[in-house]
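My questions will all concern the structure given below.
Complex shown without one protein chain; remaining protein chains in place.
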Amino acid sequence: MSDVKKAVLAYSGGLDTSVILKWLQDTYQCEVVTFTADLGQGEELEPARAKALKFGIKPENIFIDDLREEFVRDFVFPMFRANTIYEGEYLLGTSIARPLIAKRLIEIVNQTGADAISHGATGKGNDQVRFELGAYALKPGIKIIAPWREWDLLSREKLLAYAEKHGIPVEMKHKQGGSPYSMDANLLHISYEGRHLEDPAAEAEEDMWRWTVSPEQAPDAAEYLDLEFAQGDLVAINGKAMPAHELLAELNRIGGKHGIGRLDLVENRYVGMKSRGCYETPGGTILLRAHRAIESITLDREVAHLKDDLMPRYASLIYNGYWWAPERRALQALIDHTQQTVNGSVRVKLYKGNVIVVGRDSKTDSLFDPTIATFEDDAGAYDQKDAGGFIKLNALRLRIAANLAARRGK
Amino acid sequence: MSDVKKAVLAYSGGLDTSVILKWLQDTYQCEVVTFTADLGQGEELEPARAKALKFGIKPENIFIDDLREEFVRDFVFPMFRANTIYEGEYLLGTSIARPLIAKRLIEIVNQTGADAISHGATGKGNDQVRFELGAYALKPGIKIIAPWREWDLLSREKLLAYAEKHGIPVEMKHKQGGSPYSMDANLLHISYEGRHLEDPAAEAEEDMWRWTVSPEQAPDAAEYLDLEFAQGDLVAINGKAMPAHELLAELNRIGGKHGIGRLDLVENRYVGMKSRGCYETPGGTILLRAHRAIESITLDREVAHLKDDLMPRYASLIYNGYWWAPERRALQALIDHTQQTVNGSVRVKLYKGNVIVVGRDSKTDSLFDPTIATFEDDAGAYDQKDAGGFIKLNALRLRIAANLAARRGK
Amino acid sequence: MSDVKKAVLAYSGGLDTSVILKWLQDTYQCEVVTFTADLGQGEELEPARAKALKFGIKPENIFIDDLREEFVRDFVFPMFRANTIYEGEYLLGTSIARPLIAKRLIEIVNQTGADAISHGATGKGNDQVRFELGAYALKPGIKIIAPWREWDLLSREKLLAYAEKHGIPVEMKHKQGGSPYSMDANLLHISYEGRHLEDPAAEAEEDMWRWTVSPEQAPDAAEYLDLEFAQGDLVAINGKAMPAHELLAELNRIGGKHGIGRLDLVENRYVGMKSRGCYETPGGTILLRAHRAIESITLDREVAHLKDDLMPRYASLIYNGYWWAPERRALQALIDHTQQTVNGSVRVKLYKGNVIVVGRDSKTDSLFDPTIATFEDDAGAYDQKDAGGFIKLNALRLRIAANLAARRGK
Partner (left out) sequence: MSDVKKAVLAYSGGLDTSVILKWLQDTYQCEVVTFTADLGQGEELEPARAKALKFGIKPENIFIDDLREEFVRDFVFPMFRANTIYEGEYLLGTSIARPLIAKRLIEIVNQTGADAISHGATGKGNDQVRFELGAYALKPGIKIIAPWREWDLLSREKLLAYAEKHGIPVEMKHKQGGSPYSMDANLLHISYEGRHLEDPAAEAEEDMWRWTVSPEQAPDAAEYLDLEFAQGDLVAINGKAMPAHELLAELNRIGGKHGIGRLDLVENRYVGMKSRGCYETPGGTILLRAHRAIESITLDREVAHLKDDLMPRYASLIYNGYWWAPERRALQALIDHTQQTVNGSVRVKLYKGNVIVVGRDSKTDSLFDPTIATFEDDAGAYDQKDAGGFIKLNALRLRIAANLAARRGK
């Protein structure tokens, strides 16, 4: 264990990563660099600096970075171009943040001359995989310290004892048993796992949810939004252009107010077990519906179907931690290629948990042509008689097979 | 045209198919057999008999069949085993009824010794394809008469003139311009197309919707349902077992009351154009969510992902009219094979347009094991250290590639 | 029929297209532009000019173009980047030439101010689809005249009678019953269909084959070739760089000498029937094997598998005539993206019909690392103990399911 000289730790400033910080110093006798990212989780980050200093971290070894814009622009939005959902439900709010953290950890490794990274993800979850696959893909010789897989502090009690022994401040809530949930938040979502949710038959408690009101508590009046897209990405809300992360924050604010984006599901982890998770993704839920709607008038049918066929695979890649893998990049090349024409606007109505698409329009790229689709066109763009041949040839193989079956008395 | 002796017509009793009936008699000089199906569209069918008699159809040539149970049991439920949705949104309510009508048309052809079938679907839509592919697959030598592709009554005015000339009763609504929408209904859904919906940017009018109240008008109190599944099919609601079609009707009733299942979208037709459609699928919307939920605890991860990967293709097959094609049957063999363990119950909460899964349970087939998934198991079922090797080997190819890139200074 | 003023005809100079030329002049009373392409089919093209002049075609309306380089560089090679084969066997030699002809037809339409194109493909084959889908995709308002679907010259006898009546020279072979096969040739292959091949149980006759000797007649000495690839495309043979079409011609020459690339199969046409075809693709057969071999050391596993999963779909798109469709372009974006690292050389041995890959090497992009793969590395790049964790976690879902089954006594 003595071969690590300097480790960059993904440090939130909370109890767990503070214990890890101390444990790294003691066990590996190594210099620790802390990295704290603002991904829009809605917490003050400066306290992390003060805590790190108390552990003797050198000021130049404390990194606190605002990654919000990069996060939404280069990770969330590219993912939404594919209408990505995992297992039919999950919008991948946690999964999509991990590759950015891995990237930044390695950048700091390169900048500080560190030889290892460390993180607070447990040995049972997906996040360890996502962090570490990303780190290995970006720096193949990196050493990775995953304390939860190494140490013996495998219960809440042992962790608290270690903290007290080493003078690490423990907040009252931890002493009282800690939060009833394991949570993760960033600009795309907040998630809840564990404890009270371990029985998949039991309804989540109302006071668990933090970002959204319940549909029951949402306003009685619906609200309409006009969402404008350029090359598949959201660029303006109600005519107001903003940077990517501000757009998503605004969608979160409005969606949360209307009780939008709660999700309660059982998902399949990459490490092999099922787990129950609850998620709030207000902005993402609106964005997904709206993106599909703008694609519905601007994408060719077969391109849309190709994307739909590939989407579950793309979603699994992100869920499993393969953002930085070449197969994800290859799929992204296809997806991005298709988004050139995805330009226009979508009108959605938000009401007590509902996201209702009520209109979609594209001045430049609409493939919707009412003169062809409707019953009585007769401009001659479409000759109904053509359909006879179309059906006849598509039926030919079925007829040949049926003829054979008939001859054989089947 | 004189080579048709007896044609079975899919006959609703409405204006269009009445005109077709007359037109067939006049143009083909053939005997006409009428077939009217109860698929749960919620209309009286006996008036169709009276009308047919007026056209001189022999009583033994008038078929009025209640197909509701067969429809839900053998078509709707098998489709829902695959969590089928077309283009991310549409629950295929119209598509799934067509193969049953085709099957019954051919059965009546065989029973009556007819040599042709006829239907009222236009030359621009999907339904002509679905009817005809089904008919050809089941009776390859069948003659098919699609009047909309043959005649010159290609406007509402011409149709009305023909009706009046031939003494076909025209209801007031038709004289006043007809319904503003083209509609189709069965136990799974009701659909709206055309007229007011031809501008995809314009919101549908509230008074269009027939089966559901608006979320705004739905009750202020949520309602919970317990849905029980056996081998992937719904078998009971709140503990009460019913035949398939009664279950779906009950879900429609409850869902409609709570404003559930409205959909407004632009879809890609098989014949090549985009079209705007609005749908109400209250029961199906609940069923889809609940089926995914029971699968979430009873299906293996890779089986679930395989199903997700194949679902869009399966949906397109049904949408395009290939229910009776061998590739649909082959996919169904796979899907049905996976449903053996899909047993258990799901609890959903319905509230103002929302279907919220709040719990899922399976006494016999749950693969959810909280002792493995949770943070502090320590029963030893899962050794966190294993994750290190898992990640290392999954990362190996990424590291080799990164090493190569590093050596090349990329 | 009188609304066509000028039609561009894909004109080979042979009997069929000469009859079409005359028939167009007579039936449509339109000016005809002839287009004859050199795709490496190995025939003199200048006689086509003389014949066209005899039909009164103006010199400026006669186009004879050498498209060989464009054909191989922009169509054949991009297709081979995907290791494309249709239905497990066919290398798509005919299919890949059609989109280029369609493109050039439309270019000539635009250049000459024509309003229609015409071609000699029959109404039963794939080529009509390929020509016409391409033409419509590139010029949506183009008129297309497909004489075989319009006229009544639907037998060889009628065609010959028409030719004689109009003074079109008929070669002796046609009078004697014509070639026993319908053939098509270009730099990628020559194909044979029809007549003697209509019984799929009957062996093709030895004297049918034109480009290759039989394996029995091939040299007794094997020949080795070194094939060099850059970004997935062949760039040199035995160290000698050449333009794309010369490389393929050289591979054809060598492959043909060694009896390589004969194929006898039954394929499924897009228009719905099965047909028997025989093909000689000597160069393409070598190229396919070699391309796979260079990919085997330069492509990441998951990228290679992604390509393999998508290949049949990509092959069907090309077979069915969708080269110019947006979904083909989207797939090409993915495929081309993956070829950046496909650089290196492959050594093949050719012997009496066999293409044997005996070595592959890449100075810059090899992901093959013998120190990791072999039994006794011990440089520590790979810790065998990691495999235990890898297996354990991959087995977890299987074990949970087996535990459940055991508890239930299954």
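Should a chain be cited, it is by its letter among A, B and C, assigned in written order, with residues numbered from 1 in that chain.
By our rule, a residue touches a chain if its C-beta (ideal position, glycine included) is under 8 Å from a C-beta of that chain, and two chains touch if they have at least 3 such contacts.
Just so it is clear, the structure is predicted and the values come from calculations on it, not from any experiment.
Chemist: The chain left out here touches which displayed chains?
Modeler: Contacts of the unshown chain, counting the full complex: A, B, C.
Chemist: For the chain that's not shown, point to the residue among C:K22, C:H189, C:H245 or C:R276 touching it.
Modeler: C:R276
Chemist: For the chain not shown, which residue from C:D26, C:E46, C:E89 or C:E164 touches it across the whole complex?
Modeler: Of these options, the touching residue for the absent chain is C:E89.
Chemist: Touch as defined at the start, partner being the missing chain; which of C:K6, C:R73 or C:K352 qualifies?
Modeler: C:K352
Chemist: Against the chain that's been left off, what residues of subunit C make contact? List them.
Modeler: Where subunit C meets the chain not shown: residues 83, 87-89, 122-124, 128-129, 132-133, 136-141, 146, 148-150, 154-156, 182, 194, 198-204, 215-216, 220, 222, 262, 264-269, 271-276, 292-293, 296-297, 301, 304-305, 308-309, 312-313, 316, 324-326, 347, 349, 351-354, 356-361, 366-370, 372-378, 382, 384-388, 390-391, 394-395, 398-403, 406.
Chemist: By the contact criterion defined above, which parts of subunit B meet the unshown chain? Give residue numbers in ascending order.
Modeler: Contact residues on subunit B toward the absent chain are 268, 271-273, 300, 302-303, 305-306, 313, 322, 325-327, 329-331, 333-334, 337-338, 393-397, 400.
Chemist: Over the whole complex, note the residues of subunit A touching the chain we left out.
Modeler: Interface with the chain not displayed, on the subunit A side: 300-302, 364-367, 369, 372, 382-383, 385-390, 392-394, 396-397, 400-401, 404, 408.
Quick note on the criterion: only the chains that are shown with their structure count from here on.
Chemist: Return the chain whose centre of C-alpha atoms lies at maximal distance from the corresponding centre of subunit A.
Modeler: Most remote chain from subunit A, centroid-wise, comes out as C.
Chemist: Mind checking the centre-to-centre distance between subunit A and subunit C? Centres are C-alpha means, answer in whole Å.
Modeler: Spacing between the chain centres: roughly 42 Å.
Chemist: How many angstrom lie between the CA centroids of subunit A and subunit B, rounded to a whole number?
Modeler: A distance of 31 Å separates the two centres.
Chemist: Can you list the subunit B residues in contact with two or more other chains?
Modeler: 301, 366-367, 369, 372, 382, 385-388, 390, 394, 400-401
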